[in-house]
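Right, I'll just put the structure down here and ask away after.
Removed: one protein chain of the complex. Kept in place: all other protein chains.
All chains are identified by letter, namely A, B and C, in their written order; residue positions are counted from 1 within each chain.
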Amino acid sequence: MARELIKGNEAVIKGAILAGCRAYFGYPITPASEIAHAAAQYLPLAGGTFIQGESEVASIQMVYGAASAGLRAMTASSGPGISLKQEGISYLAGSELPCVIVDIMRGGPGLGNIAPEQGDYHQVVKGGGHGNYKTIVLAPNSAQEMCDLTMLAFDLADKYRNPVIVLADGFVGQMMEPVEFPKLKPIKGEKPWAVKGTKETRKNLITSIFLSPEELEEHVMKLARKYAEVERNEQRFEAYELEGAEIVILGYGIISRILHTAVDRAREEGIKVGLLRPISLWPFPKQKIEELTRSVEAFLVVEMSTGQMVDDVKLAVREMRPVHFYGRTGGMVPSVEEILQKIKEVGR
Amino acid sequence: MARELIKGNEAVIKGAILAGCRAYFGYPITPASEIAHAAAQYLPLAGGTFIQGESEVASIQMVYGAASAGLRAMTASSGPGISLKQEGISYLAGSELPCVIVDIMRGGPGLGNIAPEQGDYHQVVKGGGHGNYKTIVLAPNSAQEMCDLTMLAFDLADKYRNPVIVLADGFVGQMMEPVEFPKLKPIKGEKPWAVKGTKETRKNLITSIFLSPEELEEHVMKLARKYAEVERNEQRFEAYELEGAEIVILGYGIISRILHTAVDRAREEGIKVGLLRPISLWPFPKQKIEELTRSVEAFLVVEMSTGQMVDDVKLAVREMRPVHFYGRTGGMVPSVEEILQKIKEVGR
Amino acid sequence: MARELIKGNEAVIKGAILAGCRAYFGYPITPASEIAHAAAQYLPLAGGTFIQGESEVASIQMVYGAASAGLRAMTASSGPGISLKQEGISYLAGSELPCVIVDIMRGGPGLGNIAPEQGDYHQVVKGGGHGNYKTIVLAPNSAQEMCDLTMLAFDLADKYRNPVIVLADGFVGQMMEPVEFPKLKPIKGEKPWAVKGTKETRKNLITSIFLSPEELEEHVMKLARKYAEVERNEQRFEAYELEGAEIVILGYGIISRILHTAVDRAREEGIKVGLLRPISLWPFPKQKIEELTRSVEAFLVVEMSTGQMVDDVKLAVREMRPVHFYGRTGGMVPSVEEILQKIKEVGR
Partner (left out) sequence: MARELIKGNEAVIKGAILAGCRAYFGYPITPASEIAHAAAQYLPLAGGTFIQGESEVASIQMVYGAASAGLRAMTASSGPGISLKQEGISYLAGSELPCVIVDIMRGGPGLGNIAPEQGDYHQVVKGGGHGNYKTIVLAPNSAQEMCDLTMLAFDLADKYRNPVIVLADGFVGQMMEPVEFPKLKPIKGEKPWAVKGTKETRKNLITSIFLSPEELEEHVMKLARKYAEVERNEQRFEAYELEGAEIVILGYGIISRILHTAVDRAREEGIKVGLLRPISLWPFPKQKIEELTRSVEAFLVVEMSTGQMVDDVKLAVREMRPVHFYGRTGGMVPSVEEILQKIKEVGR
């Protein structure tokens, strides 16, 4: 295992290559650009393909093409680019094509700014595109996880034949940390459904069109069953100091690292606080939250947004306990002190 | 007042013109194409502009331009097109530009089919684009409302300087019904913020870029206050037979008309059922639902989807009463019998 | 008749409107941008349409569309833009669609610079696009002619159902001169071949596709006969001091004004020089040149290029007399002194 001091965005590509990704199509945008740079640099060395698409729309469609051919393919962007890709994402999900899409969030709405925010939760977790589809969403909080969750993303994408989104923010993308890279392991699993340009696979059909309502309903129901299976199997979270916690704080991505310190500080002051960090945003770790509602007094959700994930927490808590919210936006990152203060208010 | 037998899609444009809309930019897509046709036919007659954009992306950006200049401007599309417009919608909301966007939903995800569905709820109500923004969403269930709610949409858009989406499905868009057209009334209200190509307005700034985090947070908070005001003022719904209802069924758009008949039939059989039809999907008529939780035994949500609005009902019901769901997809429309059966199951 | 001090580029649009042009589609480029500006300003006032196309390619295709509908339509650009329009021009000629294209030449090749040059002769006179087609090319040398020849261009375009190019350089486009605008005269002539969106014209077919070689050859021969007719009828030139001239100098556009002065100066010195200014570059005024070969000793062609028109002069002179050439490029304009010197060399 190799250890390297590396930016989160670069770790994404190194992880992707270790996971067998051989095709990257993207359009550069701050703060996701290092991903494209690393892809341009490393993919050709690994015998892969890097294309800077002529637009965000073109790039996601190129991912569709490569995924159809059975390649592990990816793209990356930031909020505005992900918005432009929504049609393509819906098509990928509708056609059950595996792929990985990385979203390094910036301030919004519109052009906003290039500072970190978490305002893309709704567009990636609820489905920013049309139709009844879901994408798996993984939220790393370190350079190490940028590598690890990207690798996991490719495995889940293939397992469920569905797009997987890695959702990070400018902070996690830009910061440099040591990363342990695993050994390259062979990709298991053939893709007999892919259209590879061979005679045998010519009969395969990759499509999201189902003209008759009966057929389309059947297809949507098949997808729904798959999504239900994902919800059963793939809820991921990190628990910290939940033992005996009266207050549980929740946050994902960079926020969780601040919450971690806040928990330590609160514990020092004798406040019984624990941290639940959702790693999968969809499926949302509902089960763990439901379990916690039996012992916990109150929940506090912290986001760098005006409150998006908080709705999923509420739906999971089901009014058993109060759910409080604290948010900052525009690239403003809440401090440990602000959180501590908030914990105390909740605890009162 | 003129009365005319007319398609829902055409009523949208007649309403838009009566509401003072003078600019339409769009790209044709079934089942929304009649809107573009009518716009091409009638807007020039009213001294307005119709441009068939070179793409969905271009069309929404043209709306941005016309709205910046103070014109009442609109576009229309179906699910895949609305997905492509998500970046533009986020920019319009971020720049506080009034405009009207009509979404005539078709089956999804991906290409799906051209039959009616309600799978776009998430993308228009939760925000399919990036950043912390909201769009007002109005859901007509008749040709008359296609006219009326489009007119209301333009007024609300100007009042709040925000995009308003009219969300219908292929059924409501395609069906022909008599429509009473109101008299053309003068548009009140100057737009001193617009950039009109005059010397005086040259200093105006229409932008969604706020480089410093402090500034952007301030802007996002300003938007959040506006959204809170909208939530207080603009919750709209239709109530039918709610008096003494033990079961309340909820559905929007074409579904509500089937539910209406189902309520009649159930009442004939002595079942105490009422109908709550959300007309504004955002802001969601939470207040009315919260009020109903005091008297009602159970809720049943019916959608032509795998369940999207149902989450908003749950968030409003807050676990006070059970919330049941029944959905069809792919263009399959639930029948009165299916609904009646479902009501009986819920009532047990 | 109104008299106005005006830029050549602006005179183009005023002339176009007087000639009945009601549709302008273009993409701005120096030194042609004032044409687009004037079109944006004046066409809507005349009840016409101005659209800034998303590209040069789109703009020429929009001209194709408007011309198909029977409108007098135009576009304008500079060298690089005209290059991008070559496919469209070939389609317009192949489909026998009348339209006017203005080329305000800049320095080339490639990006070059924005100074005046005459390096586009080959691409507009010989046909820069594919297939056996010709475009009529008119070369104004004053703001007055920018108006007059644009008006003539529309008449010739309609008369022959063929694109007409007005070829000027940055000098003629940018300079301000008094222009006498004629009265608006009604456009004569119906276009029964146009597709106007009416029932009657639905059967009309505007196309450049002729799948069978026999059909296409017949079509090409029909075009060739038309071009022969144009060559017979439309050779235009200005003659100055040709009486008794021993040396004839030839130049078009801005060059001709310098040559004019040079002729005066040479005549003062007793040198018998005359000036032939081609006004139509295609059809080239061959007949007049052939006639001159009988009396003249030598020809001198002056261009702001490395020599493009000179080949047409040679083809017309048919080795009866020597043809000399003097050229400057890159935006360098030959002075009267340079020309005079050159005349003397030729005269020796």
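Convention: a contact is a pair of C-beta atoms (placed from the backbone, for glycine too) under 8 Å apart; a residue touches a chain by one contact, two chains touch by 3 or more.
Small disclaimer: the values here were computed from a predicted structure and weren't measured.
Shown chains touched by the undisplayed chain in the intact complex: A, C. Note that of C:Y27, C:F50 or C:Y133, the residue touching the chain absent from this view is C:Y133. Contact with the chain that does not appear here is found for just one residue of C:S208, C:T261, C:Q287 or C:Q341, C:S208. Within the complete assembly, C:A93 is the residue of C:A38, C:A93 or C:I339 that touches the hidden chain. Residue-wise, the contact with the chain that is not shown comes from C:G119, picked out of C:G119, C:G173, C:G253 or C:P278.
Interface residues of subunit C facing the missing partner chain: 57, 78-84, 86-87, 89-95, 105, 107-113, 115, 117, 119-120, 122-123, 126-133, 207-221, 223-224, 305-306, 308, 311, 314-315, 318-320, 328-332. Residue positions on subunit A in contact with the hidden chain: 51, 54, 58, in rising order.
In this text, only the chains that are shown with their structure count from here on.
Shared contacts of subunit B and subunit C, meaning chains that touch the two of them, come down to nothing at all. Relative to subunit A, the most remote chain by averaged C-alpha coordinates is C. Separating the centre of subunit B from that of subunit C, both taken as means of CA atoms, is a distance of 53 Å.
A straight line joining the Cα centres of subunit A and subunit C is 59 Å long. Centres computed as Cα averages put subunit A at a distance of 29 Å from subunit B. Residues of subunit C in contact with two or more other chains: none.
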